[in-house]
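Apart from one protein chain that is not included, each protein chain of the complex appears where it belongs.
What follows is subunit A.
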Amino acid sequence: MGSFFTPLSWNDSGFILTGVMNTITISLVAIIAGTLLGLVVGFIRSEANKAANTALGAVLDILRSVPLIIQLILFTTYIGAMGHPLDPFVAGSIVLSLYTMAFMAEVFRGGFDSVHGSMITAARSLGMTYWQAVRYVQFPISLRAIFPSWLGVALSVIKDSALVSVIGYMELLRTSEQLISRTQQPLEILIGVGVFYFIISYPLSLYGKYVERKMAV
């Protein structure tokens, strides 16, 4: 009596690798887009007046508070209902990037605010224009200071990217779910997936701690 299930084999490695690459791709897209958008929004938050800040802050609060999985489903359903169904990768990238941006914006804002006005005044008193003071003084000082928090957000994005599987993107988790239903070997597969996330995240988080310690002295 032949089994309906076929065990995991080396033939599956290409499939798994696609999942790995897709996880890495969507994470990188979200981290890069989220960082760039977060930098701009964080800078606006740090410079803008109170009214603009309250409005912007509310949007960011929503993005940060509504669970990512709900945002993903809402966005794809809504876009689909409007008659423009998006490729899961595109839809996932948009939602994950905006979600990342919301966290990055607060990280950057904190960094920019930590450079005192008197430091900028000192730079301006040397004849620097506003943008020179921003570029050569405020940015480099704050970007160094926030690096550990930036890395923390980036790492959680890699892990959160697993949720994009719910809208059908073939990242690592969805790949493994399909393998599990075919092979009925959930333990081996899920441990393997866990090890992958650990191998990516742990060295980076160690590096973040190292940088943090180095900056403290």
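Points worth noting:
We adopt the following convention: contacts are C-beta pairs under 8 Å (C-beta built on N, C-alpha and C of every residue); 3 or more make two chains touch, one makes a residue touch a chain; residues count from 1.
Methods note: contacts and distances are computed from a predicted model.
UniProt lists the omitted chain of the complex under the protein name "Polar amino acid transport system ATP-binding protein" (options: "L-lactate dehydrogenase complex protein LldE", "4Fe-4S ferredoxin-type domain-containing protein", "Carbohydrate ABC transporter membrane protein 1, CUT1 family" or "Polar amino acid transport system ATP-binding protein").
Check A:T77, A:Q132 or A:S156 against the missing chain and you find that the one touching it is A:Q132. Touching the missing chain, out of A:M119, A:V166, A:L190 or A:L204, is residue A:M119. Annotation for subunit A: contacts to the undisplayed chain at residues 116, 118-119, 121-129, 132, 136-137, 140-141, 144.
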